[in-house]
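Left out: one protein chain. Kept in place: all the others.
Chains here go by letter, A, B and C, matching the order in which they are written, and residues are numbered from 1 within each.
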Amino acid sequence: MEAQLRMGIIGGGPGSFIGDVHIKAASFDNLAELVCGAFSTSQAKSVQSGELYRLNPERVYASYAEMFQKEAALPPEKRPHFFIIATPNHLHYEPAMLAMKAGFHVACDKPVAISSIQAKEIARTAAETNRAFLLTHHAAGYPAVMEARAMLASHQLGKIRKILVEYPQGWLSQPVEKAGNKQAKWRLDPGQSGMAGCIADIGSHAFNLLEFMTGLQVQSVCADLTSFVPGRTLDDDGSILLRLSKDAKGMMNASQILVGEGNDLNIRIYGETGAIEWHQEIPGQLILRYPDKPTQILNMGVNTANHTITGHKYARLPTGHPEGLYEAFASVYRSFMGNIRKIEIGENPAKPDYPSVNEGIREMLFIEAAVRSSEKGTGWTYLE
Amino acid sequence: MEAQLRMGIIGGGPGSFIGDVHIKAASFDNLAELVCGAFSTSQAKSVQSGELYRLNPERVYASYAEMFQKEAALPPEKRPHFFIIATPNHLHYEPAMLAMKAGFHVACDKPVAISSIQAKEIARTAAETNRAFLLTHHAAGYPAVMEARAMLASHQLGKIRKILVEYPQGWLSQPVEKAGNKQAKWRLDPGQSGMAGCIADIGSHAFNLLEFMTGLQVQSVCADLTSFVPGRTLDDDGSILLRLSKDAKGMMNASQILVGEGNDLNIRIYGETGAIEWHQEIPGQLILRYPDKPTQILNMGVNTANHTITGHKYARLPTGHPEGLYEAFASVYRSFMGNIRKIEIGENPAKPDYPSVNEGIREMLFIEAAVRSSEKGTGWTYLE
Amino acid sequence: MEAQLRMGIIGGGPGSFIGDVHIKAASFDNLAELVCGAFSTSQAKSVQSGELYRLNPERVYASYAEMFQKEAALPPEKRPHFFIIATPNHLHYEPAMLAMKAGFHVACDKPVAISSIQAKEIARTAAETNRAFLLTHHAAGYPAVMEARAMLASHQLGKIRKILVEYPQGWLSQPVEKAGNKQAKWRLDPGQSGMAGCIADIGSHAFNLLEFMTGLQVQSVCADLTSFVPGRTLDDDGSILLRLSKDAKGMMNASQILVGEGNDLNIRIYGETGAIEWHQEIPGQLILRYPDKPTQILNMGVNTANHTITGHKYARLPTGHPEGLYEAFASVYRSFMGNIRKIEIGENPAKPDYPSVNEGIREMLFIEAAVRSSEKGTGWTYLE
Partner (left out) sequence: MEAQLRMGIIGGGPGSFIGDVHIKAASFDNLAELVCGAFSTSQAKSVQSGELYRLNPERVYASYAEMFQKEAALPPEKRPHFFIIATPNHLHYEPAMLAMKAGFHVACDKPVAISSIQAKEIARTAAETNRAFLLTHHAAGYPAVMEARAMLASHQLGKIRKILVEYPQGWLSQPVEKAGNKQAKWRLDPGQSGMAGCIADIGSHAFNLLEFMTGLQVQSVCADLTSFVPGRTLDDDGSILLRLSKDAKGMMNASQILVGEGNDLNIRIYGETGAIEWHQEIPGQLILRYPDKPTQILNMGVNTANHTITGHKYARLPTGHPEGLYEAFASVYRSFMGNIRKIEIGENPAKPDYPSVNEGIREMLFIEAAVRSSEKGTGWTYLE
């Protein structure tokens, strides 16, 4: 049995949504325990969250800088192994850098930063400090996504031709940021979200899913970003043509104004001899198509070992018992923690099977290229 | 009871697929009867088809020009009222023009011609000769499409923001045109198909569905057309960004290399206060979305009068009894024939509730703009 | 090319629904032409329908007995080959018997009669007079149903264990028969419908689908029939356990009070090594399940010859172009007419691949057994 890791968190205070998801996910398999947190820059709010998570009050902070300093000074058996960063985009870079330099591994919410320059520095620092880094595109943790990735890695669809990736949301179809919705407010504020709104928030998920699943790279984009709701300075919608490595092409529809849509991040990948389709809203299922055979529905589950390479490894329940976002999130954490353990005992970490610093650089290059392309009138724009 | 109309056909000979669909559809409601045909330029083949349709051998021709001449000379009670044109794209313009000038109404397969210049001449001639013209984008005949059109015409979704339209097919994912598939061969031959392959063949359907259903106009396109299968000179795939009237935006995915896909022409229309989704493969259903209400599934049927304006008018069966392509096709013919009747008795025809000459011009402008945009590297290109 | 057959109809007058479906279906492939009709016992109404179908007024009748007599006296080249019976249940037996005795083949709506005794006499008379007989359970004409039947005939699922068949409807969930709905009224009137309501009307469809598709025979039933809506004397709902030949078991849910349901007649058949599912509301699709393979979706179409035995024969359109009830109806008529032709030229007819007299006897035995079982408190009751 592996020893339990200790973790701390930056962000996740009262009113936050994703902080608690990180904590539940990292704790899901009983492989990590929360020991400290800087939940908020308000001491009172941070204390409130600290109590919720039953933390020792002495290890609850209003400043992550102070937290890193004090926690790093603790003896090894008390010191956290890694920190979760669950703050708005503009507050990823500095805590990530400080944490790694203080000796901590880092699990950071997406997108990794607000520029590719920051992303590259994060990557360089992770390498220099030999710290594991998890970029929490949780979709990478769904068994079906890992299964599709394995199928594509072994070229089961032939040469890939066309990829259609979408993240349709509807929650920003009305100006809720003016009605007190905090989640909406910071995402539409350039000071906190960075140069992009929708494309940074969920376009990054779609982009990561595409590159993570296929192993292809988006080389250039032709983007039409829009702010449909009056008064917004950042995009709430993006329509993007894609050109990828190995002559593949693609389209991305990422939007937050698609009335009535929830979170059906989805992808369709068409190769010469087969196709794969996946939807987050029915996450346990892959739809497989072939030129001259019936369409197949492959359902993930621990009991489907005979027809799936990776389902057996990433699924937790028998086929048909639904698994969801928490479990996917837990699985990327589990893989990340596996690498932490290796590093802590002086071994070389495995090549990440979870999104990490390179994926962070790639997504920032994508966001920047999409914004540049759209600003100049939707011409082809290279990543980099 | 309305008198039965008489019709003839150009094309539809042995090995043809769509010719027989036209004839069955136009005959479906017992409102028209086939009386003559130039099924093929081979006299033997034309005779073969003529026998299949139980035609008088004297009214079976190998030349449409000859057919128009001889049939026009018949007495009124024998003379056809309209001709169906079911030939490859390059053979639409001339027979359409000759037919109208000879006094016949015309039902023409899509796309209407191989250039917008031809399309405009057809439109001018239809106006000058006062002939009814049906462009057989059959999707316009599905009750759900008409229902959606009525909902949009009465602004039930608020201002339209984003439209996603797709026609995914897979039958050209392999080079079947080299393996004797005649349907594939002419569609990929610039001499018969015109300047575009996939975009002319099914992009035109997607385009028409979008404009017909929404009443919006595509103003400019940013297109990336591709020939994925080696050896093709025409596109077998198109990825297109759209800008529409009234500040709406859109994306079109029309492709014939999407392995395993059949004919699921589909559209999603998102407005400020509601959204509509329709799929040809489940044609009797509209999916309706709202910001703060459950998603709704509206099933067409003659018995759904209480919640649908137009289902009652265009559906033929009670809800749940599936209707298909033939019935949709029959319905556009029925509307077209209604206008023929009016013209024949000297009345003004109704504003067409079926695709007609203006839709033909629009689709040719779209095809031309998409080709120009793609050739010049995917910049925004205006229709016209 | 086959000569066109001539047909007449009993029933189908103003306000009828299914009569017109029969006529359109039988005419669909241009293989038959309506020449006479006794649409109604009201001369005025019959004339009204006759005009709608453009009949010679001399061949429009108010009495089917008179019609058979006069039409039988016509010269062979004018005389109808067959009659459609599209009247309420209690008016199937007599016209069917008279028509066959007068030399005509018969296409009769379901259920074949109002008792098994009548059904057996019809069968005997059909044999004695050598007349073809079609019982229009149209579901037998869907390509997917024929495909499933072929798969089962070749034992592709192993020994059959359990069958679940349903016909859920909702149109009688309210007392519409008291609000002027004529379709509802006669179906709930024992004088016209016979001993059963729902079970006769749609239970018969479910029963036929089960036996026709599987080749198994229902041997005994354990039925709980209910009249949920107050004031009804006939059942509007049936819940039935089934025991079948070869040790298979089953359940039938046939109901007309399932609020919001349309016409999703459906069946699931589970064998030792595979399973098949079919739904009328998505009629072109078979869902296939296996113990250790992904679920398969098999879509019918003329182009799916490589993975389907019978799709190629019964489908009319490429995969994904929806076909519906009219086409299924047309296909059972086409097969029936094939046998008429054979008989007319003195050949032996083929073993019917459409429901015929034996299916009529079977369904009446089923209805009778279900009623008996329910009346005596839901014990096992044998068919016969």
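As a convention for this text, contacts are C-beta pairs under 8 Å (C-beta built on N, C-alpha and C of every residue); 3 or more make two chains touch, one makes a residue touch a chain.
This structure is a prediction, so every number in the text was calculated from the model and none was measured.
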Given A:T226, A:Q280 or A:T295, the one touching the chain that is not displayed: A:Q280
Option touching the unshown chain, where A:K159, A:K246 or A:H321 are the choices: A:H321
Per the touch definition above, residue among A:Y53, A:Y314, A:Y333 or A:Y354 touching the missing chain: A:Y53
Contact residue for the chain not shown (choose from C:D201, C:D237 or C:E323): C:D237
Where the missing chain touches chain A, by residue: 1, 4, 17, 21, 24, 27-30, 51-54, 169, 171, 261-264, 280-283, 299, 301, 303, 316-327
Chain B residues that touch the omitted chain in the full complex: 288, 292-299, 306-307
Residue ranges of chain C at the interface with the undisplayed chain: 157, 161-162, 164, 170, 173-174, 222, 224, 226, 228, 237, 239, 241, 243, 249-251, 253, 255, 257-261, 268, 270-275, 289-291, 295, 377-380
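Here, only the chains that are shown with their structure count from here on.
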Most widely separated chain from chain C, with each centre as the mean of CA atoms: A
Length of the line joining the C-alpha centres of chain B and chain C, rounded to whole Å: 34
Distance from chain C to chain A - Cα centre to Cα centre, in angstrom: 55
Where chain A and chain B are represented by their mean Cα positions, the distance between them in whole Å: 44
Where chain C touches two or more other chains at once, by residue number: 299
